[in-house]
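Here the complex is missing a single protein chain, while all its other protein chains stay put.
After this line comes subunit A, so read on.
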Amino acid sequence: MTRRLLAAAAALTLTLLTACGGAGTGGRDGTIEYWLWDSGQQPGYQKCADAFQHQNPGLRINISQYGWDSYWSKLTSGFIADTAPDVFTDHLARFAQYVDLKVLRPLDDLGPTSDIQDGDYQQGLAELWKGQDGKRYGAPKDWDTVALFYDKAALTAAGVDPAQLQNLSWNPQDGGTFEKLVAHLTIDSNGVRGDEPGFDKTRVKTHGLASEGAGGGGWGQTQWSAFAASAGWQVTDKNPWGTHFNLDQPALQDTLTWYFGLKDKGYLPTYAEIGGSNSIGTDKQIQSGIAAMGISGSWMISTFSKLTDANGNKLDIAIAPTPIGPTGKRASMFNGLADSVTTLSKQPENAAKWVKFMSGEQCQDLIGQSGVVFPARPRATDLAIAYNKTERQLDVTPFTNQVRDKTTFLFPVTTNAADITALLQPRLDAVYIGSKPVSSLTGLNNQLNDLFKVAQ
């Protein structure tokens, strides 16, 4: 039966999947296969596809959507078995690996996308998609930052003025006004608040702050990255393509000691409470009343705006910026998605045309007006802000002001991303659970640095 495993690991995949290659999705006859993972974005991009087909009568776009987890494994087997799409939505955490595996086409080499200008997009977004060889592997489509989502009802019940949330500050010593608020919003099963005498931290009904886990999968994007960066910390020596890591620095370790310390005080849910490896997100925690507020990304705006309570009544959700840190500034990770053309595409020029169209004004405006994400072009971003204001009565400027005020830092782009995640995730989980001290990250940091000495 081990033979079965070996087969799966090595040759079965090759033989079986290539055998299915004949029926694969590699676009033919002017049909361009396009993949994305966010079902919320599919209607918007379908509109773009319709407009594109109208302008290019010979071409057809076929959009397929797969959930985040299966998306990447499907794509991987697609590359192996020659069933990968012509164009797919790419993530910064993955693209370096795909460049190394030589499955992405440089967009500079394709006619339609050779003239993409960095300056057309929000600052810094387009540059992120250039490989170490200086070539462009993705055309920017959208961007995201993080902010605090909160349940207005929970604030009213606590007697907190929402305006107060616009000027929160924190520090790794006592947590500042941010921790005071988190403590006040925490309620135990007897109705005692976290900052009141007699609070039972072992039986908490509502936590002041939601938890999205330890953050090993995306450098603490919706967990601790906003705190660490506002304390002046950066993941690597340079970004993109850093080769030296900073997990041994006090700025991070003090931040994490404070952040995961909130769990010991009962203010933050534990690893077990959020469901371990299959954790529920901030949206579900707020919805079910496990948490009063929490950090989440701008891609979740439409999900939050639709949340309902157990009786089906809409929850009144609002957004506040991440707190101001020891550096005197706020911070948010700035991440972006892009569209990439695969080397397996049999019609790269047509694929590039579609990529160019999606990164162009017309499509980006359509996406902005669908209000699901912030498009990469500034004008389309404004359309998204307006959509949220008028259609959802939601002020989303806590996300966009971070870009305006230049308080963002870019998602760390490195090679060996999959190996980094494999090392980082269990070790950070251990710190969150409390089975390893924060100082254990110093050893992990050496391991990460060694990756770049050995693997290259």
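The rule we apply is simple: contacts are C-beta pairs under 8 Å (C-beta built on N, C-alpha and C of every residue); 3 or more make two chains touch, one makes a residue touch a chain; residues count from 1.
Everything below uses one rule, namely that contacts and distances are computed from a predicted model.
Taking the options "Histidine kinase", "Sugar ABC transporter permease", "D-proline reductase (Dithiol)" or "Dehydratase" in turn, only "Sugar ABC transporter permease" matches the UniProt protein name of the chain that is not displayed. Touching the missing chain, out of A:Ile61, A:Val87 or A:Val103, is residue A:Val103.
Contact with the chain that does not appear here is found for just one residue of A:Ser73, A:Gln173 or A:Thr390, A:Ser73. Contact residues of subunit A toward the unshown chain are 1-7, 9-15, 73, 76, 79-80, 97, 101-103, 271-273, 275-278, 280, 288, 290, 418-419, 422, 426-427, 429-430, 433, 435-436.
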